[in-house]
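Removed: one protein chain of the complex. Kept in place: all other protein chains.
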Amino acid sequence: MDFDLSDDQRMLADSVTRLMADRYGFEARKGFLKTPAGWGTEMWATYAELGLLGLPFAEEHGGFGGGPVDVMLVMQEFGRALALEPYLATVVLGGTALRLAGSAAQQGAILPAIAEGTMKLAFAHGEREARYDLSLVRTSARRAGGGWVLDGAKNVVLHGDSADRIVVSARVSGEIDDPDGIGLFLVAGDAAGLSRRGYTLRDETRAADLALHNVAAEALGEPGTSFAVIERVVQAGIAAMGAEAVGAMEAMQAMTLEYSRTREQFGKPIGSNQVVQHRLAEMLMALEQGRSMAMLAAMSVDETDPVERARSIAMAKVGCGQAARFVSQQAIQLHGGIGMTEEYAVGHYFRRALVIEHMFGDTAYHLARLAADVE
Amino acid sequence: MDFDLSDDQRMLADSVTRLMADRYGFEARKGFLKTPAGWGTEMWATYAELGLLGLPFAEEHGGFGGGPVDVMLVMQEFGRALALEPYLATVVLGGTALRLAGSAAQQGAILPAIAEGTMKLAFAHGEREARYDLSLVRTSARRAGGGWVLDGAKNVVLHGDSADRIVVSARVSGEIDDPDGIGLFLVAGDAAGLSRRGYTLRDETRAADLALHNVAAEALGEPGTSFAVIERVVQAGIAAMGAEAVGAMEAMQAMTLEYSRTREQFGKPIGSNQVVQHRLAEMLMALEQGRSMAMLAAMSVDETDPVERARSIAMAKVGCGQAARFVSQQAIQLHGGIGMTEEYAVGHYFRRALVIEHMFGDTAYHLARLAADVE
Amino acid sequence: MDLRFTPEERAFRDEVRAFIRDHLPADTRDRMRLGYPPRKQDQVAWQRILNKQGWAAISWPKEWGGPGWTAVQRMIFLEENQAAPAPELLSFNITMIGPVLIQFGTEAQKRRFLPRAANLDDWWCQGFSEPGAGSDLASLKTAAKRDGDHYVVNGSKIWTSTAHNADWCFVLVRTNPNAAKRQEGISFLLVDMKTPGITVRPIISIDGSHHLNEVFFDDVRVPVEMRVYEENRGWDVAKYLLGNERTGIARLGKSRERVAAAKDTARVVRYNGRPLIEDPMFRQRIAQMEVDMKALQITQYRVVSAGAKKADGRPDPLSSVLKVKGTELLQSTTELAMDAAGPLAAPFWAQELAAMANEPDLLAEAAEQATGSYLMLRAASIYGGTNEIQKNILTKAVLRL
Partner (left out) sequence: MDLRFTPEERAFRDEVRAFIRDHLPADTRDRMRLGYPPRKQDQVAWQRILNKQGWAAISWPKEWGGPGWTAVQRMIFLEENQAAPAPELLSFNITMIGPVLIQFGTEAQKRRFLPRAANLDDWWCQGFSEPGAGSDLASLKTAAKRDGDHYVVNGSKIWTSTAHNADWCFVLVRTNPNAAKRQEGISFLLVDMKTPGITVRPIISIDGSHHLNEVFFDDVRVPVEMRVYEENRGWDVAKYLLGNERTGIARLGKSRERVAAAKDTARVVRYNGRPLIEDPMFRQRIAQMEVDMKALQITQYRVVSAGAKKADGRPDPLSSVLKVKGTELLQSTTELAMDAAGPLAAPFWAQELAAMANEPDLLAEAAEQATGSYLMLRAASIYGGTNEIQKNILTKAVLRL
C-alpha cells in the first residue's frame, strides 16, 4: 500500500498545473469558448508537445506508457481549470477503446496521430432509449462487402461534433438489451450518411447527436463480443471524470474559502460565522472523501478481477458524485447571489460537476447496482 | 379548515397539563417506576376521576364522546411527562377494538369499567415472525362448545403483563399472511393456559410476551373478518403515539434550549455558538413539521375513505418518526456527556421516541408502503 | 380543529379550478407543463384575465379591487394557480407595491398606481439590494439628494429581477447619510423606468436565463410626490413590505409541479428494462417528498389559519419555517426532475431545439427545463434572506438566544 507519487508523476502534475495556471485562467477560457471550436485548439497542440495526448499509450505509438494514476493527475488539473478540450473523449474513451480492441494496424494508424495532436476521437455509445443501460444498443451493423454498414442514432456523444474518427457501438445480433451481439466500429467523422448535430452541454463543453444512415464502418475488435470492452471504456471514463470532479471540488472549496475571508456582511467577513466555518469544514471533508474515491477509481481501472473492478468503479462514481453535489451546492449557497451568475466562476464549476454526475450512470444508478450486489 | 381548539378541548388540555406538572415530575416518575406495577396506579385513578379513561367512549358507557383530537391533546401531555401508564394499551388500542367490533353486551360490560379505572386492556396482535406485517397471524382460533380456544404466541404486547382483558388476534382460516380469516377475541388476563412473560421496554414502559395453550376466548366481532378492525386499531395507535412523540419532542426541544442557555463552555454559554443556535432552529422546524403530521394523523383517524386514511396515517408515521429521530438525536448531541446518562431526563425521552418509532411499523416500513402506492 | 376544507371552501376550490381550466390560454399552459417559465406577454395576459374576474389583487381591500377573500381562500387560489400550472400573479405588483401603497401611499398615489398594478398595465420591480450588501439590506448606499421638487438619485441596485420588463421600480434610497442608525435616513421612492439616467444591465443566471439585472442610477430625477411615506422613514415601509403576507413563500405548488414533471419523465424513460417510474428507489424518493410536502402544507395551513385571526398583522416567525422547508423542497424536487432525465439533463440546446420547430422533442425540452429549474432554484435558498439568515431569525425571534 503506497500513496506516494513517483518523481515522474510529480513532474507531470507540476507541469500541467503550471501550464493551466499560465494559460487557462477564467478569462482565457472565455476566449476559447468564443472560437468556432468552442475549446482551445492551440492548447491541444501544447498538450501534444507536453506528451499529454499520448500519455497512456505505448512508446511504440508515440506514447509514454502512463497508467491510470497519471491520467488521474492530468484530469485533476483539467478539472481545476475547467478545461474544455476533448481529452476525455479522445485520449481516455477513444484511446482506451483502441488500446483494448484495436488491431495492430488500427493502433498504429490512430494512436500516434492522437499523440501528435492530429486526430481526435469520440465514443458514440449512448442512445436515447438506453438512458444509462450499457447493454441497450439499437443501432445496427451489417456486413457489406469487406466492411460494415451502420444504421441508427447516438445521443450526447461527447465532442462528437469535432471528432475525426468516431468509435460507434452497434448491434450485430441479439435482443436490443442483450450484452452479447454488440460490436464496436470506427467511423470517419466525414463519412457519407453520418449527420452530426452539435450543441453545448450545460458546462459549455461540446457534444453531438449522431444520425447514421448506411454509414460505412470498420470493425474494431470482433463484432458481437465488444460489451466487455465497452464496460472498460466506460470505467476508464468514470475514473477520469472522478479525478476531474476532484479538481473542480478543489477549486470550488478554495474559491469559497477565499470568498468567505474577504466578503463582508453585517460588518464582518462571512467566514467569521461559525455556521459558514463548519459548512466549509464539511466541504473539505466531502472533498477528501471524494479524493479517496477518485484514487480508488484510478487504481481500479487496471484491476484484473472484473467483479472487483466494476464494484470499485461504481463505489467511486457514487462517492465522487455525492461529494461533488454537496460541495458544488454549498459553494453556490455560501457565495450567495453572485454565485448564481454566469459571470462568476463558481457556477461554471457547478455545472461541470452536474454534467459529470449525469454521464455514464448517475449516483442513483450506481448505488442501485451496488445494492443489487449486496451479499 | 380550522385549527382552533374548542373551549372544551382547551380546558381538557389545560387540566392534563396541570395534573402532569403537579404530579408527574421526573422524580415522581422515578417513584412510579419503583412500584411493583412499574407505573402510577394512583395516577390511573386520577385519570379516571378526570374522565380521561372514558374520553373517547360514548356517554352511555360512562365516556365523554371525545374524538381523536381530544385523545391527541391528552397523549401530547403524556408524551411531555413521559407517562408510564397503560393509557394507549387500554383506552386507545383496546378501547378502539371494543368500540369498533364489540357487541352491545361486550361494550356495556367493558367500556364503563375502563372509564371507571377498574379494568385495563391490552392489544395482542404482533407475532415474532410478522415483524411489521399486520396480516401475518399464526396464532390459531378454533371453536369449542359455545366459545373459542386459542393457541399460539404474541410478541411485545404493550402492558400485556397487567391487563385484565386482552384483545387477541387469531386465525380461523387462510394462509398465515392472508388478511382474510383473522378474528379478534377477548381473553381474560388470568385465563388458564395463558402465560405472560412481562418485561420492560427500553423506555421503561411495560410489555409482555404471551404464550397461549388452549386458552378459552370470546369472539369480538365476526371471527375471520377482523383485519379491517385491526388496521383501524393500529391507525388509532399510530395517531396517539404520534401525538405522544410531539409532546416528547417539545420537552426535548425545551430542555435542550434551556441547557444551551445555562451551560457554559470555553467561558460562554454553548447557546452562543451559531452552530448550536442553528441546530436548535432545525430542531424547532422538525418539531413543527412533526406537529403538523400528528395533527394530520389525529384528523385522519375517523376519515371514512380507507385508502385516504391509510395514506395519511402512513405519512404521519414517517413524518413524526423522522422528526422525532432528528430532535432526539440532536438533543443528546447538544447536551453532550450528561445527555448519555440514565440520571438525566433527555435520554429517557430519547428512548421513548425510539420505542414509538419501532411500534406499528417503522419509518422505512411506512415509507415503502407509500412508495408502492406512488401514482 | 379540522384539516378538511369546509363545503364552502371546497366549492370555492372547484370554482377556481374550473375558471383556470376554462380561461387559461392553452399555449401558456402547454409551455408551462414542459417546465418553461411564462413569457412576459403570457403573464400579462393571464393577470388581466384574472383581474377582469376580480381575482388579481387578491390580498387588497375590496375598495381597491380586492376580492374580499379569507386567508384560506387566498391560499387555495394560489395553490390551484401554481398547480395548473398558470403564470403567477406578479408579486411586485400584488404582494409588494399594492399593499405598501394601500398602507402608506397618498390618495393620489393610490389612484394613479393601484388599478394599473392590478391589471399589470404597469410592471413593477424592486430596487432594494445593492452590490456587496447581500442579505444586509440596511447597508444600502444609493443616495437621493433633494433638489427643489425632485430627488436626484445616484447609485446602483443589483439582483433586480425583471427590471428589463419593468415600467416602474420601487427603490430604497439614502436621503440622510448622517443618521445615527443605518436604518434611519432611508426613503422609499417610486421611479419611472423611462426616466433619463437609468441603465439596466442584464445579469445572466447560471441556467442561461436573463431574469436578474443591475440597475444604475445616474443623476436620476424623481419628483418628490413619488416618495412613499415620510422622508427618512422608508425603512418602516420596507419592513412592512418584507413582513407582509407570506402565504406563497413555501411555493408548494411549484414543488408539486416539479414532482409531477419528474413522474411524467419517469414514465417514458427506461431503467433496468422497465419504466423508471417503477423503480423502488425512485418511488421512495417521491414518497419522501410527498411526505415532506404534506407536512409543509399543514404547517402552511396552520400559519395561514393563525394569521387570519391575528390582529397585530406582524409576521409569524413560523414563516421562516415555511421559507426554509419550502426551499429545501424546491431544491429536492427540481433535483428529482433533473435526475429523472438521465443523460438528457446535460445538453443545453434551447437554440438547436427551437430551430427544429417542425419536429418537437418533448422529452428533450422537458429535460432541458428540468435542469434549468434545478439551476435557477439553487437561488431559492439565497433570495429573500438566505436559509442561514432564516435560522438566525428563528434563533432570535423564537428561541430568543
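Which chain is which? They are A, B and C, in the order written, and residues in each are numbered from 1.
One rule holds for everything that comes next: a contact is a pair of C-beta atoms (placed from the backbone, for glycine too) under 8 Å apart; a residue touches a chain by one contact, two chains touch by 3 or more.
No experiment lies behind these values; they were computed from the predicted model shown.
Only one of B:A13, B:A28, B:A188 or B:L201 touches the absent chain when the whole complex is considered: B:L201. Take subunit C: the residues that touch the chain left off the picture are 280-281, 284. By the touch definition given at the top, subunit A reaches the unshown chain through residues 1-6, 9, 69, 257, 260-261, 271-272, 274, 277-278, 280-282, 284-285, 288-290, 292-293, 295-296, 298-300, 312, 315, 318-319, 367-368, 370-372, 374-375. What subunit B contributes to its contact with the hidden chain is residues 126, 128-133, 136, 155-156, 177, 197, 199-203, 207, 263-266, 273, 275-276, 329, 332-333, 336-337, 339-343, 347-348, 350-351, 354-355, 358-359, 362, 364-365, 367-368, 371.
Methods note: only the chains that are shown with their structure count from here on.
Subunit B and subunit C have centres, each the mean of its CA atoms, that are 43 Å apart.
Touching two or more other chains at once are residues 388, 391 of subunit C. The multi-chain contact residues of subunit A, meaning those touching 2 or more other chains, are 273, 275.
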